[in-house]
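Excluded from the complex is one protein chain; the other protein chains are retained at their positions.
Let's look at chain A:
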(Lines give C-alpha, C1' and ligand atoms only; values in the text may rest on other atoms or scores of the structure.)
Protein backbone atom coordinates (compact mmCIF):
# COMPACT_ATOMS: atom_id res chain seq x y z
CA UNK A 1 0.00 0.00 0.00
CA UNK A 2 1.47 3.32 -0.99
CA UNK A 3 1.25 6.48 1.01
CA UNK A 4 0.73 10.03 -0.08
CA UNK A 5 3.08 12.80 1.03
CA UNK A 6 0.70 14.03 3.77
CA UNK A 7 0.36 10.46 5.03
CA UNK A 8 4.12 10.07 5.19
CA UNK A 9 4.64 13.37 6.99
CA UNK A 10 1.75 12.85 9.40
CA UNK A 11 3.19 9.40 10.07
CA UNK A 12 6.55 11.00 10.85
CA UNK A 13 4.95 13.44 13.30
CA UNK A 14 2.99 10.66 14.88
CA UNK A 15 6.10 8.48 15.23
CA UNK A 16 7.79 11.38 16.94
CA UNK A 17 4.91 12.04 19.33
CA UNK A 18 4.63 8.37 20.21
CA UNK A 19 8.01 8.55 21.87
CA UNK A 20 6.59 10.68 24.66
CA UNK A 21 3.97 10.49 27.34
CA UNK A 22 1.00 10.92 27.15
CA UNK A 23 1.01 10.52 23.36
CA UNK A 24 2.38 7.01 23.67
CA UNK A 25 -0.82 5.95 25.40
CA UNK A 26 -3.15 8.03 23.30
CA UNK A 27 -5.97 6.43 21.35
CA UNK A 28 -4.91 5.89 17.68
CA UNK A 29 -7.66 8.15 16.29
CA UNK A 30 -6.76 10.90 18.74
CA UNK A 31 -3.06 10.62 17.90
CA UNK A 32 -3.88 10.79 14.20
CA UNK A 33 -6.04 13.83 14.83
CA UNK A 34 -3.16 15.52 16.63
CA UNK A 35 -0.46 14.54 14.13
CA UNK A 36 -2.54 15.78 11.19
CA UNK A 37 -3.12 19.16 12.75
CA UNK A 38 0.21 19.80 14.41
CA UNK A 39 2.15 22.34 12.38
CA UNK A 40 5.81 22.87 13.02
CA UNK A 41 7.24 26.28 13.81
CA UNK A 42 10.69 27.55 14.67
CA UNK A 43 11.63 29.84 17.51
CA UNK A 44 15.15 31.26 17.50
CA UNK A 45 17.08 31.29 20.71
CA UNK A 46 16.00 34.10 22.99
CA UNK A 47 12.60 34.63 21.43
CA UNK A 48 9.41 34.54 23.47
CA UNK A 49 6.88 31.98 22.30
CA UNK A 50 4.14 32.92 24.71
CA UNK A 51 3.84 35.65 27.31
CA UNK A 52 1.07 36.76 29.67
CA UNK A 53 0.79 39.98 27.64
CA UNK A 54 -0.33 38.00 24.61
CA UNK A 55 -3.63 37.43 26.37
CA UNK A 56 -5.55 34.22 25.90
CA UNK A 57 -3.20 31.79 24.22
CA UNK A 58 -4.31 30.80 20.73
CA UNK A 59 -2.15 27.71 20.49
CA UNK A 60 -1.08 24.71 22.43
CA UNK A 61 2.57 23.81 21.94
CA UNK A 62 4.60 20.62 21.95
CA UNK A 63 8.36 20.93 21.84
CA UNK A 64 9.87 18.94 18.97
CA UNK A 65 13.50 19.93 19.44
CA UNK A 66 15.33 22.46 21.53
CA UNK A 67 14.67 23.94 24.93
CA UNK A 68 11.86 26.13 26.13
CA UNK A 69 11.94 27.72 29.52
CA UNK A 70 8.84 28.53 31.51
CA UNK A 71 9.55 31.57 33.60
CA UNK A 72 7.27 32.96 36.15
CA UNK A 73 6.17 36.47 35.51
CA UNK A 74 6.26 39.18 38.11
CA UNK A 75 8.44 40.24 41.00
CA UNK A 76 10.42 38.03 43.33
CA UNK A 77 8.54 35.01 44.48
CA UNK A 78 7.86 33.73 47.94
CA UNK A 79 9.58 30.49 47.15
CA UNK A 80 12.53 30.50 44.83
CA UNK A 81 10.85 28.94 41.84
CA UNK A 82 13.44 27.45 39.59
CA UNK A 83 12.48 28.11 36.02
CA UNK A 84 11.12 25.00 34.42
CA UNK A 85 12.81 23.83 31.23
CA UNK A 86 10.78 21.93 28.69
CA UNK A 87 12.43 19.60 26.22
CA UNK A 88 11.23 17.42 23.34
CA UNK A 89 7.79 15.92 23.84
CA UNK A 90 6.79 18.36 26.57
CA UNK A 91 3.87 20.66 26.13
CA UNK A 92 2.61 24.02 27.29
CA UNK A 93 0.60 25.92 28.47
CA UNK A 94 -1.74 23.23 29.75
CA UNK A 95 -3.33 25.26 32.50
CA UNK A 96 -3.86 28.45 30.51
CA UNK A 97 -5.29 26.70 27.47
CA UNK A 98 -7.63 24.49 29.52
CA UNK A 99 -8.80 27.41 31.61
CA UNK A 100 -8.97 29.83 28.67
CA UNK A 101 -6.97 32.45 30.43
CA UNK A 102 -3.70 34.23 29.73
CA UNK A 103 -0.61 32.30 30.62
CA UNK A 104 0.99 33.25 33.88
CA UNK A 105 4.36 32.14 32.56
CA UNK A 106 6.60 33.48 29.90
CA UNK A 107 7.73 30.73 27.56
CA UNK A 108 11.09 31.52 26.12
CA UNK A 109 13.11 29.54 23.62
CA UNK A 110 16.47 29.20 25.37
CA UNK A 111 17.88 27.25 22.43
CA UNK A 112 16.88 27.32 18.80
CA UNK A 113 13.67 25.34 19.09
CA UNK A 114 11.28 23.57 16.77
CA UNK A 115 7.85 23.50 18.31
CA UNK A 116 4.63 21.88 17.10
CA UNK A 117 1.46 23.82 17.60
CA UNK A 118 -2.28 23.24 17.37
CA UNK A 119 -5.03 25.77 17.80
CA UNK A 120 -6.97 26.12 21.02
CA UNK A 121 -10.08 24.76 19.27
CA UNK A 122 -8.12 21.70 18.19
CA UNK A 123 -6.79 21.30 21.72
CA UNK A 124 -10.30 21.31 23.13
CA UNK A 125 -11.44 18.83 20.51
CA UNK A 126 -8.49 16.62 21.39
CA UNK A 127 -9.47 16.72 25.06
CA UNK A 128 -12.96 15.72 24.01
CA UNK A 129 -12.04 12.78 21.81
CA UNK A 130 -9.15 11.48 23.92
CA UNK A 131 -9.84 10.32 27.46
CA UNK A 132 -6.10 9.72 27.85
CA UNK A 133 -5.23 13.28 26.94
CA UNK A 134 -8.04 14.60 29.07
CA UNK A 135 -6.74 12.66 32.05
CA UNK A 136 -3.22 13.84 31.35
CA UNK A 137 -4.27 17.49 31.41
CA UNK A 138 -6.38 17.19 34.55
CA UNK A 139 -3.81 15.09 36.34
CA UNK A 140 -1.19 17.55 35.34
CA UNK A 141 -3.00 20.22 37.31
CA UNK A 142 -3.44 17.83 40.24
CA UNK A 143 0.15 16.69 40.13
CA UNK A 144 1.15 20.27 40.66
CA UNK A 145 0.23 19.91 44.31
CA UNK A 146 2.95 17.37 44.79
CA UNK A 147 5.47 19.43 42.93
CA UNK A 148 4.62 22.43 45.00
CA UNK A 149 5.25 20.57 48.19
CA UNK A 150 8.61 19.44 46.88
CA UNK A 151 9.55 22.96 46.00
CA UNK A 152 8.51 24.09 49.40
CA UNK A 153 10.65 21.42 50.90
CA UNK A 154 13.71 22.54 49.00
CA UNK A 155 13.22 26.15 49.94
CA UNK A 156 12.76 25.47 53.57
CA UNK A 157 15.44 22.84 53.73
CA UNK A 158 17.84 25.44 52.49
CA UNK A 159 16.59 27.98 54.97
CA UNK A 160 16.73 25.53 57.83
CA UNK A 161 20.17 24.52 56.75
CA UNK A 162 21.36 28.09 56.76
CA UNK A 163 19.92 28.62 60.17
CA UNK A 164 21.33 25.78 62.06
CA UNK A 165 23.97 23.76 60.49
CA UNK A 166 27.25 22.86 61.87
CA UNK A 167 28.82 24.90 59.13
CA UNK A 168 27.87 28.16 60.81
CA UNK A 169 31.00 30.25 61.38
CA UNK A 170 31.84 30.63 65.05
CA UNK A 171 31.86 34.39 64.69
CA UNK A 172 28.11 34.23 64.16
CA UNK A 173 27.56 32.00 67.14
CA UNK A 174 29.24 34.30 69.59
CA UNK A 175 26.53 36.49 70.93
CA UNK A 176 27.92 37.98 74.11
CA UNK A 177 30.94 40.12 74.63
CA UNK A 178 33.50 37.87 76.31
CA UNK A 179 34.23 38.20 80.00
CA UNK A 180 37.96 38.48 80.57
CA UNK A 181 40.41 39.57 83.20
CA UNK A 182 44.09 40.47 83.12
CA UNK A 183 46.66 37.90 84.32
CA UNK A 184 47.47 39.83 87.47
CA UNK A 185 43.85 39.92 88.65
CA UNK A 186 43.49 38.39 92.10
CA UNK A 187 41.84 35.00 91.75
CA UNK A 188 39.07 36.01 94.12
CA UNK A 189 38.06 38.93 91.90
CA UNK A 190 38.03 36.71 88.86
CA UNK A 191 35.85 34.12 90.59
CA UNK A 192 33.50 36.83 91.80
CA UNK A 193 33.13 37.98 88.25
CA UNK A 194 32.28 34.45 87.13
CA UNK A 195 29.67 34.16 89.84
CA UNK A 196 28.23 37.55 89.07
CA UNK A 197 27.93 36.89 85.34
CA UNK A 198 26.93 33.26 85.92
CA UNK A 199 29.44 32.00 83.46
CA UNK A 200 31.31 28.72 83.54
CA UNK A 201 34.52 30.02 82.16
CA UNK A 202 36.65 33.11 82.44
CA UNK A 203 39.26 34.18 79.95
CA UNK A 204 42.56 35.68 80.95
CA UNK A 205 43.91 38.10 78.36
CA UNK A 206 46.73 40.58 78.02
CA UNK A 207 46.39 44.30 77.36
CA UNK A 208 45.85 43.74 73.63
CA UNK A 209 43.08 41.29 74.44
CA UNK A 210 45.09 38.33 73.28
CA UNK A 211 43.95 35.39 75.36
CA UNK A 212 46.72 33.94 77.50
CA UNK A 213 44.75 31.55 79.67
CA UNK A 214 41.41 30.27 80.76
CA UNK A 215 39.82 29.07 83.94
CA UNK A 216 36.68 26.99 83.92
CA UNK A 217 34.34 25.81 86.63
CA UNK A 218 35.64 22.27 86.40
CA UNK A 219 39.16 23.53 87.15
CA UNK A 220 38.06 24.96 90.48
CA UNK A 221 37.80 21.78 92.48
CA UNK A 222 41.21 20.28 91.66
CA UNK A 223 43.16 23.53 91.41
CA UNK A 224 41.57 25.94 93.81
CA UNK A 225 39.34 24.32 96.40
CA UNK A 226 41.20 21.11 97.23
CA UNK A 227 44.71 22.58 97.28
CA UNK A 228 43.32 25.54 99.30
CA UNK A 229 44.78 27.95 96.80
CA UNK A 230 45.26 31.44 98.13
CA UNK A 231 42.60 33.49 96.43
CA UNK A 232 44.59 36.66 96.82
CA UNK A 233 47.19 35.39 94.36
CA UNK A 234 46.90 36.29 90.68
CA UNK A 235 44.78 34.15 88.42
CA UNK A 236 47.68 33.43 86.08
CA UNK A 237 48.94 30.95 88.66
CA UNK A 238 45.88 28.69 88.39
CA UNK A 239 44.66 29.28 84.86
CA UNK A 240 45.19 26.87 82.02
CA UNK A 241 47.85 28.63 79.95
CA UNK A 242 47.83 28.74 76.16
CA UNK A 243 44.15 28.00 75.82
CA UNK A 244 42.69 26.45 72.66
CA UNK A 245 41.58 29.10 70.26
CA UNK A 246 39.83 28.99 66.91
CA UNK A 247 39.43 31.78 64.39
CA UNK A 248 36.00 33.36 64.06
CA UNK A 249 35.80 31.97 60.54
CA UNK A 250 36.09 28.36 61.74
CA UNK A 251 32.87 26.38 61.61
CA UNK A 252 30.82 25.02 64.44
CA UNK A 253 31.78 21.61 63.22
CA UNK A 254 35.46 22.34 63.66
CA UNK A 255 34.73 23.60 67.13
CA UNK A 256 32.86 20.43 68.02
CA UNK A 257 35.75 18.37 66.69
CA UNK A 258 38.28 20.39 68.68
CA UNK A 259 36.22 19.99 71.84
CA UNK A 260 35.82 16.28 71.36
CA UNK A 261 39.52 15.79 70.58
CA UNK A 262 40.81 17.69 73.56
CA UNK A 263 38.02 17.02 75.98
CA UNK A 264 37.29 20.67 76.62
CA UNK A 265 33.90 22.31 76.98
CA UNK A 266 34.88 25.82 76.01
CA UNK A 267 36.79 27.27 73.13
CA UNK A 268 38.01 30.80 72.67
CA UNK A 269 37.16 32.52 69.45
CA UNK A 270 39.64 35.06 68.16
CA UNK A 271 39.66 37.50 65.27
CA UNK A 272 42.30 37.66 62.55
CA UNK A 273 44.64 39.58 64.82
CA UNK A 274 44.32 37.01 67.57
CA UNK A 275 42.15 39.19 69.77
CA UNK A 276 39.49 37.58 71.83
CA UNK A 277 36.00 37.92 70.41
CA UNK A 278 34.09 35.37 72.38
CA UNK A 279 33.70 32.00 73.99
CA UNK A 280 31.85 29.07 72.48
CA UNK A 281 30.61 26.40 74.81
CA UNK A 282 29.59 22.85 74.16
CA UNK A 283 26.05 23.87 74.92
CA UNK A 284 26.06 26.51 72.20
CA UNK A 285 26.89 23.79 69.71
CA UNK A 286 24.24 21.44 70.98
CA UNK A 287 21.57 24.01 70.50
CA UNK A 288 22.58 24.14 66.86
CA UNK A 289 21.51 20.65 66.30
CA UNK A 290 18.01 20.05 65.22
CA UNK A 291 15.41 20.31 67.86
CA UNK A 292 13.39 17.21 68.13
CA UNK A 293 9.74 16.98 68.94
CA UNK A 294 10.60 14.92 71.99
CA UNK A 295 13.10 17.45 73.22
CA UNK A 296 10.70 20.32 72.91
CA UNK A 297 7.98 18.36 74.57
CA UNK A 298 10.27 17.36 77.40
CA UNK A 299 11.43 20.92 77.85
CA UNK A 300 7.81 22.02 78.12
CA UNK A 301 6.96 19.35 80.62
CA UNK A 302 9.93 20.12 82.79
CA UNK A 303 9.73 23.87 82.54
CA UNK A 304 9.74 25.37 86.00
CA UNK A 305 8.84 28.92 85.11
CA UNK A 306 7.50 31.15 82.38
CA UNK A 307 10.98 31.97 81.07
CA UNK A 308 11.55 28.31 80.34
CA UNK A 309 8.18 28.09 78.65
CA UNK A 310 8.96 31.16 76.55
CA UNK A 311 12.05 29.42 75.30
CA UNK A 312 9.97 26.37 74.56
CA UNK A 313 7.49 28.51 72.62
CA UNK A 314 10.39 29.78 70.50
CA UNK A 315 11.50 26.19 70.00
CA UNK A 316 8.03 25.24 68.79
CA UNK A 317 8.32 27.80 66.03
CA UNK A 318 11.82 26.69 65.11
CA UNK A 319 10.63 23.11 65.05
CA UNK A 320 7.69 24.01 62.86
CA UNK A 321 10.15 25.43 60.38
CA UNK A 322 12.13 22.22 60.44
CA UNK A 323 9.04 20.18 59.86
CA UNK A 324 8.02 22.28 56.90
CA UNK A 325 11.55 21.75 55.64
CA UNK A 326 11.10 18.04 55.94
CA UNK A 327 8.02 18.27 53.77
CA UNK A 328 5.51 17.58 56.49
CA UNK A 329 2.06 18.41 55.20
CA UNK A 330 -0.31 20.95 56.64
CA UNK A 331 -2.40 18.36 58.39
CA UNK A 332 0.41 16.88 60.45
CA UNK A 333 1.95 20.28 60.89
CA UNK A 334 -1.11 21.91 62.39
CA UNK A 335 -1.73 18.85 64.47
CA UNK A 336 1.75 18.98 65.86
CA UNK A 337 1.63 22.69 66.52
CA UNK A 338 -1.65 22.06 68.23
CA UNK A 339 -0.20 19.23 70.34
CA UNK A 340 2.75 21.29 71.49
CA UNK A 341 0.62 24.32 72.15
CA UNK A 342 -1.69 22.10 74.18
CA UNK A 343 1.26 20.85 76.18
CA UNK A 344 2.44 24.40 76.66
CA UNK A 345 -0.96 25.58 77.81
CA UNK A 346 -1.32 22.62 80.12
CA UNK A 347 2.07 23.35 81.63
CA UNK A 348 1.13 27.00 82.12
CA UNK A 349 -2.06 25.89 83.84
CA UNK A 350 -0.15 23.45 86.04
CA UNK A 351 2.27 26.17 87.05
CA UNK A 352 -0.59 28.57 87.77
CA UNK A 353 -2.29 25.92 89.89
CA UNK A 354 0.69 26.01 92.23
CA UNK A 355 -0.40 29.47 93.20
CA UNK A 356 -4.16 29.01 92.90
CA UNK A 357 -5.79 26.32 94.96
CA UNK A 358 -8.60 24.86 92.90
CA UNK A 359 -8.53 21.57 94.69
CA UNK A 360 -11.93 19.92 94.81
CA UNK A 361 -13.45 22.16 92.14
CA UNK A 362 -14.90 20.36 89.15
CA UNK A 363 -13.89 22.43 86.13
CA UNK A 364 -12.42 22.29 82.65
CA UNK A 365 -10.36 24.68 80.56
CA UNK A 366 -11.94 25.06 77.15
CA UNK A 367 -10.28 25.97 73.88
CA UNK A 368 -12.42 27.61 71.20
CA UNK A 369 -12.03 28.52 67.57
CA UNK A 370 -8.99 27.26 65.70
CA UNK A 371 -7.45 25.93 68.89
CA UNK A 372 -10.67 24.07 69.54
CA UNK A 373 -10.42 22.59 66.06
CA UNK A 374 -6.74 21.59 66.41
CA UNK A 375 -6.03 24.00 63.58
CA UNK A 376 -3.81 26.56 65.14
CA UNK A 377 -1.33 28.30 62.97
CA UNK A 378 1.65 30.18 64.24
CA UNK A 379 -0.11 33.39 65.05
CA UNK A 380 -3.30 32.55 66.78
CA UNK A 381 -4.99 34.69 69.37
CA UNK A 382 -6.14 33.10 72.55
CA UNK A 383 -9.69 31.84 72.50
CA UNK A 384 -10.51 30.09 75.74
CA UNK A 385 -13.03 29.76 78.52
CA UNK A 386 -13.89 27.82 81.63
CA UNK A 387 -16.68 25.48 82.52
CA UNK A 388 -17.17 24.63 86.20
CA UNK A 389 -19.65 22.90 88.42
CA UNK A 390 -20.90 24.77 91.43
CA UNK A 391 -21.60 22.24 94.17
CA UNK A 392 -24.90 22.51 95.98
CA UNK A 393 -24.87 24.54 99.16
CA UNK A 394 -21.89 26.49 97.85
CA UNK A 395 -21.87 30.13 96.96
CA UNK A 396 -21.15 30.50 93.25
CA UNK A 397 -19.67 33.97 93.16
CA UNK A 398 -16.62 33.49 95.42
CA UNK A 399 -15.89 30.26 93.58
CA UNK A 400 -16.09 32.00 90.27
CA UNK A 401 -13.82 34.78 91.48
CA UNK A 402 -11.16 32.26 92.38
CA UNK A 403 -11.43 30.71 88.96
CA UNK A 404 -11.24 34.09 87.25
CA UNK A 405 -8.12 35.06 89.14
CA UNK A 406 -6.52 31.82 88.12
CA UNK A 407 -7.68 32.30 84.53
CA UNK A 408 -6.24 35.83 84.38
CA UNK A 409 -2.84 34.53 85.31
CA UNK A 410 -3.05 31.78 82.72
CA UNK A 411 -4.15 34.28 80.06
CA UNK A 412 -1.23 36.57 80.90
CA UNK A 413 1.24 33.73 80.88
CA UNK A 414 -0.07 32.54 77.53
CA UNK A 415 0.39 36.05 76.22
CA UNK A 416 3.96 36.04 77.54
CA UNK A 417 4.55 32.86 75.57
CA UNK A 418 3.44 34.36 72.30
CA UNK A 419 -0.32 33.82 72.22
CA UNK A 420 -1.68 37.35 72.03
CA UNK A 421 -4.56 38.25 74.29
CA UNK A 422 -7.83 38.02 72.43
CA UNK A 423 -8.99 41.41 71.19
CA UNK A 424 -12.58 40.28 71.48
CA UNK A 425 -11.93 39.21 75.07
CA UNK A 426 -12.78 35.60 74.34
CA UNK A 427 -10.75 34.48 77.32
CA UNK A 428 -11.34 32.44 80.40
CA UNK A 429 -10.70 35.49 82.59
CA UNK A 430 -13.80 37.11 81.11
CA UNK A 431 -16.62 36.51 83.65
CA UNK A 432 -18.95 35.93 80.71
CA UNK A 433 -16.94 32.95 79.62
CA UNK A 434 -16.44 31.32 82.98
CA UNK A 435 -19.74 29.52 83.29
CA UNK A 436 -21.45 26.51 84.75
CA UNK A 437 -22.76 23.80 82.41
CA UNK A 438 -26.31 25.14 82.79
CA UNK A 439 -25.15 28.61 81.87
CA UNK A 440 -23.26 27.37 78.81
CA UNK A 441 -26.31 25.40 77.68
CA UNK A 442 -28.55 28.41 78.13
CA UNK A 443 -26.20 30.53 76.12
CA UNK A 444 -25.77 27.99 73.32
CA UNK A 445 -29.51 27.38 73.39
CA UNK A 446 -30.26 31.07 73.00
CA UNK A 447 -27.95 31.33 69.97
CA UNK A 448 -29.71 28.40 68.38
CA UNK A 449 -33.24 29.59 69.05
CA UNK A 450 -32.58 33.28 68.33
CA UNK A 451 -29.94 33.24 65.66
CA UNK A 452 -29.24 36.93 65.10
CA UNK A 453 -26.00 37.82 63.31
CA UNK A 454 -24.04 38.08 66.55
CA UNK A 455 -25.34 34.71 67.68
CA UNK A 456 -24.24 33.16 64.39
CA UNK A 457 -20.81 34.70 64.72
CA UNK A 458 -20.57 33.38 68.26
CA UNK A 459 -21.63 29.95 67.13
CA UNK A 460 -18.80 29.94 64.61
CA UNK A 461 -16.29 30.46 67.41
CA UNK A 462 -17.76 28.71 70.42
CA UNK A 463 -19.23 25.64 68.80
CA UNK A 464 -15.71 24.50 67.96
CA UNK A 465 -14.65 23.71 71.47
CA UNK A 466 -12.73 21.06 73.31
CA UNK A 467 -11.37 20.47 76.78
CA UNK A 468 -7.71 21.28 77.18
CA UNK A 469 -7.35 20.73 80.90
CA UNK A 470 -9.57 19.47 83.70
CA UNK A 471 -12.62 17.29 83.61
CA UNK A 472 -13.19 16.11 80.05
CA UNK A 473 -16.63 14.86 80.86
CA UNK A 474 -17.90 18.41 81.26
CA UNK A 475 -16.97 19.14 77.67
CA UNK A 476 -18.35 15.88 76.33
CA UNK A 477 -21.68 16.44 77.98
CA UNK A 478 -21.93 19.95 76.60
CA UNK A 479 -21.01 18.67 73.13
CA UNK A 480 -23.65 15.97 73.31
CA UNK A 481 -26.27 18.46 74.34
CA UNK A 482 -25.23 20.89 71.58
CA UNK A 483 -25.36 18.26 68.85
CA UNK A 484 -28.80 17.12 69.89
CA UNK A 485 -30.22 20.62 69.91
CA UNK A 486 -28.55 22.00 66.80
CA UNK A 487 -29.33 18.90 64.80
CA UNK A 488 -33.00 19.19 65.61
CA UNK A 489 -33.13 22.82 64.53
CA UNK A 490 -32.89 22.99 60.77
CA UNK A 491 -33.86 26.67 60.71
CA UNK A 492 -30.71 27.41 62.70
CA UNK A 493 -28.61 25.32 60.35
CA UNK A 494 -30.09 27.11 57.42
CA UNK A 495 -29.12 30.49 58.88
CA UNK A 496 -25.63 29.21 59.55
CA UNK A 497 -25.50 28.25 55.89
CA UNK A 498 -26.72 31.69 54.82
CA UNK A 499 -24.01 33.16 57.00
CA UNK A 500 -21.36 30.88 55.58
CA UNK A 501 -22.34 31.86 52.04
CA UNK A 502 -21.76 35.53 52.67
CA UNK A 503 -18.13 35.19 51.76
CA UNK A 504 -17.49 33.68 48.35
CA UNK A 505 -14.20 32.16 47.24
CA UNK A 506 -12.07 34.94 45.74
CA UNK A 507 -12.12 33.57 42.22
CA UNK A 508 -12.39 36.23 39.58
CA UNK A 509 -14.25 36.13 36.33
CA UNK A 510 -11.51 37.87 34.45
CA UNK A 511 -8.54 37.57 36.74
CA UNK A 512 -7.50 34.49 38.63
CA UNK A 513 -8.12 35.97 42.02
CA UNK A 514 -10.15 38.78 43.46
CA UNK A 515 -7.72 40.77 45.56
CA UNK A 516 -7.91 43.86 47.65
CA UNK A 517 -6.47 47.22 46.70
CA UNK A 518 -3.03 46.31 47.92
CA UNK A 519 -3.06 43.19 45.77
CA UNK A 520 -3.39 40.78 48.65
CA UNK A 521 -6.06 38.42 49.76
CA UNK A 522 -6.86 37.07 53.18
CA UNK A 523 -6.32 33.33 53.25
CA UNK A 524 -8.28 32.96 56.45
CA UNK A 525 -11.31 35.06 55.73
CA UNK A 526 -11.63 34.04 52.08
CA UNK A 527 -9.94 30.68 52.33
CA UNK A 528 -9.91 28.34 55.28
CA UNK A 529 -12.96 29.92 56.84
CA UNK A 530 -15.13 28.77 53.95
CA UNK A 531 -14.14 25.17 54.61
CA UNK A 532 -14.41 25.51 58.36
CA UNK A 533 -17.89 27.01 58.23
CA UNK A 534 -19.24 24.41 55.84
CA UNK A 535 -17.70 21.58 57.85
CA UNK A 536 -19.30 22.90 61.03
CA UNK A 537 -22.74 22.92 59.43
CA UNK A 538 -22.28 19.43 58.02
CA UNK A 539 -21.18 18.21 61.45
CA UNK A 540 -24.11 19.78 63.24
CA UNK A 541 -26.51 18.38 60.71
CA UNK A 542 -25.19 14.85 60.79
CA UNK A 543 -24.43 14.78 64.51
CA UNK A 544 -20.67 14.46 64.13
CA UNK A 545 -19.02 15.45 67.39
CA UNK A 546 -15.46 15.92 66.10
CA UNK A 547 -14.27 19.52 66.36
CA UNK A 548 -11.63 19.47 63.61
CA UNK A 549 -12.60 20.57 60.11
CA UNK A 550 -11.08 17.59 58.32
CA UNK A 551 -12.61 15.03 60.68
CA UNK A 552 -15.92 16.83 60.43
CA UNK A 553 -15.79 16.75 56.65
CA UNK A 554 -14.73 13.13 56.46
CA UNK A 555 -17.20 11.86 59.04
CA UNK A 556 -20.17 13.86 57.84
CA UNK A 557 -19.42 13.01 54.19
CA UNK A 558 -19.97 9.34 54.97
CA UNK A 559 -23.36 10.16 56.43
CA UNK A 560 -24.25 12.49 53.59
CA UNK A 561 -23.22 10.10 50.86
CA UNK A 562 -20.41 12.25 49.46
CA UNK A 563 -17.81 10.15 47.67
CA UNK A 564 -14.41 9.58 49.12
CA UNK A 565 -12.60 11.21 46.20
CA UNK A 566 -14.74 14.26 46.46
CA UNK A 567 -13.97 14.70 50.14
CA UNK A 568 -10.29 14.09 49.60
CA UNK A 569 -10.19 16.83 46.99
CA UNK A 570 -11.88 19.20 49.41
CA UNK A 571 -9.55 18.24 52.24
CA UNK A 572 -6.52 18.70 49.99
CA UNK A 573 -7.73 22.16 49.11
CA UNK A 574 -8.18 23.04 52.76
CA UNK A 575 -4.74 21.74 53.66
CA UNK A 576 -3.09 23.61 50.88
CA UNK A 577 -4.49 26.94 52.00
CA UNK A 578 -3.46 26.10 55.57
CA UNK A 579 0.04 25.35 54.35
CA UNK A 580 0.21 28.67 52.52
CA UNK A 581 -0.91 30.42 55.69
CA UNK A 582 1.71 28.69 57.77
CA UNK A 583 4.35 29.46 55.25
CA UNK A 584 3.42 33.11 55.02
CA UNK A 585 3.31 33.42 58.79
CA UNK A 586 6.62 31.73 59.08
CA UNK A 587 8.41 33.91 56.61
CA UNK A 588 6.89 36.99 58.11
CA UNK A 589 7.58 36.20 61.70
CA UNK A 590 11.14 35.64 60.70
CA UNK A 591 11.29 39.20 59.57
CA UNK A 592 9.72 40.25 62.84
CA UNK A 593 6.56 41.42 61.11
CA UNK A 594 3.31 40.47 62.74
CA UNK A 595 2.14 37.25 61.20
CA UNK A 596 -1.14 37.52 59.42
CA UNK A 597 -3.00 35.61 56.80
CA UNK A 598 -2.48 37.85 53.81
CA UNK A 599 -0.70 36.79 50.71
CA UNK A 600 -0.19 38.41 47.37
CA UNK A 601 -1.13 35.82 44.76
CA UNK A 602 1.03 37.57 42.19
CA UNK A 603 4.02 36.76 44.31
CA UNK A 604 3.23 33.08 44.46
CA UNK A 605 4.88 30.88 41.93
CA UNK A 606 2.86 29.62 39.03
CA UNK A 607 2.40 26.23 40.60
CA UNK A 608 1.06 27.53 43.87
CA UNK A 609 -1.19 29.96 42.10
CA UNK A 610 -2.80 27.18 40.15
CA UNK A 611 -3.27 24.97 43.16
CA UNK A 612 -4.63 27.84 45.18
CA UNK A 613 -7.13 28.41 42.43
CA UNK A 614 -8.07 24.77 42.50
CA UNK A 615 -8.40 24.93 46.30
CA UNK A 616 -10.78 27.86 45.98
CA UNK A 617 -12.78 25.89 43.45
CA UNK A 618 -13.18 23.19 46.07
CA UNK A 619 -14.49 25.81 48.48
CA UNK A 620 -16.94 26.89 45.81
CA UNK A 621 -18.06 23.30 45.46
CA UNK A 622 -18.71 23.12 49.19
CA UNK A 623 -20.75 26.27 49.01
CA UNK A 624 -22.87 25.05 46.13
CA UNK A 625 -23.53 21.95 48.18
CA UNK A 626 -24.80 24.15 51.01
CA UNK A 627 -26.85 26.19 48.59
CA UNK A 628 -28.44 23.04 47.26
CA UNK A 629 -29.02 21.43 50.63
CA UNK A 630 -30.63 24.46 52.17
CA UNK A 631 -32.18 25.78 48.97
CA UNK A 632 -30.52 29.15 49.27
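Keep this in mind: a residue touches a chain if its C-beta (ideal position, glycine included) is under 8 Å from a C-beta of that chain, and two chains touch if they have at least 3 such contacts; residues count from 1.
The rule is simple: contacts and distances are computed from a predicted model.
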| item | value |
| --- | --- |
| Undepicted complex member, UniProt protein name, chosen from "Methylamine utilization protein MauG", "Sarcosine oxidase subunit delta", "Phosphonate ABC transporter, permease protein PhnE" or "3'-5' exonuclease" | "3'-5' exonuclease" |
| Touch criterion as defined above, residue of A:44, A:227 or A:241 at the omitted chain | A:44 |
| Absent-chain contact - pick from A:8, A:298, A:558 or A:632 | A:8 |
| Absent-chain contact - pick from A:36, A:412 or A:629 | A:36 |
| Interface residues of chain A (partner: the chain not displayed) | 2-6, 8-13, 15, 35-36, 38-44, 47, 65-66, 112, 114, 117 |
